[in-house]
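Only a single protein chain was left out; the remaining protein chains are all shown in position.
So, chain A:
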Amino acid sequence: MTATPVSTPQETVRRGSGPRPRRRVSLEPYLYLLPHAALFFVFTVYPIGYGLYIAMHRWDLLSGRQPFVGLEFFRNLFIAGTPQADFFWRTLWNTTFFTLISVPLLVAAALGLALLLHRPIFGRAFFRAVFFMPGILTVSVMGILWRWMFDNQIGLVNAARELTGAPPIPWLSTEGLAWIPIIVGTIWWTLGFNMTLYLAALGNISQSFYEAAELDGATAGQQFRFITWPLLTPITLFVVITTALASFQLFGQSLVITNGGPNRSTQSVIQYITEEGFSNSQISSAAAMGFVFGLLMLVLTAAQFRLMARDVQSSGEEK
């Protein structure tokens, strides 16, 4: 969409400045592109079309017959009463709920941590490492660990409650409460990534703004409100979108911690799609759901893409 503005300034400058010999169109660049392009077609372009084909046929892995059914599987998702429509929208709401709760927490807490760690402090590198480290654990390790932290009987959280004489809470088997281990675990797990992005952004703010503000007698709160926060807007936008995208991909945390329960109340839409496709062998139905969910995600992805495209453009124009 913005291909011309990116390349034109560069090319004109180059053409004008250098007495470079004009080369014939050679095959060379295309040979470099070939290996990646071949795999890109097989594993990215083709599956998109193949997925549509699957969604419009009734795929039966056992009989091997695949009669054409058109948009039936898409339509099923919009007819109330079919189990597919029921579970798809319910698990989509679960995932949305998780996103709505976790994103503000993950952004605000990350910014808070970054502000605490931005200015030099004793043991800074150590604190950075501590907050970042959980993120390197694989989701199943994180999940098993937090499942146990919130274990109904003997988890550490209930043990801590016991010290105050409070009765244990069956976190994992109570609808609503089962989200708490998932959300707390996810925050513990991913906060460090966002914190690191914020720390980098804070490091890029010129110190002179603060010096000037200090001369004018601005308080720390005013400095944050009128300098730091406005200058962080681009990165905040980026963090919000990437975190929301990641939250909508919820799968491993709820699978390992609660296995989607109790009563599917924490099942994510991706877990449901995989259940429908791989456990129930409703391949075509799962493919259709993948498209519908993918389409919803496209809006978010497009926002992220715009941020990246602006980045490409600016770095292209620098030269």
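Quick notes on this structure:
The rule is simple: a residue touches a chain if its C-beta (ideal position, glycine included) is under 8 Å from a C-beta of that chain, and two chains touch if they have at least 3 such contacts; residues count from 1.
The rule is short, and it goes like this: contacts and distances are computed from a predicted model.
Chain not shown in the complex: UniProt lists it as "Carbohydrate ABC transporter permease", one of "Chemotaxis protein CheA", "Carbohydrate ABC transporter permease", "Ribose transport system substrate-binding protein" or "Inner-membrane translocator".
The chain not shown here is touched by just one of A:107, A:149 or A:178, and that residue is A:149. Of A:107, A:183 or A:286, it is A:286 that touches the chain left out of the display. Of A:130, A:166 or A:212, it is A:130 that touches the chain left out of the display. Although one chain is not displayed, its contacts with chain A can still be listed: residues 1, 3, 6-7, 11, 20, 23, 25-26, 28-30, 32-33, 35-37, 39-40, 42-45, 47-48, 50-51, 54, 59, 61, 113, 116-117, 121-134, 136-141, 143-146, 148-149, 151, 153-154, 156, 159, 162-163, 188, 193, 196-197, 199-201, 204, 234-235, 238, 249, 251-252, 256, 270, 273-274, 277-278, 283, 286-287, 290-291, 293-294, 297-298, 301-302, 305, 307-308, 311-312, 315-316, 319.
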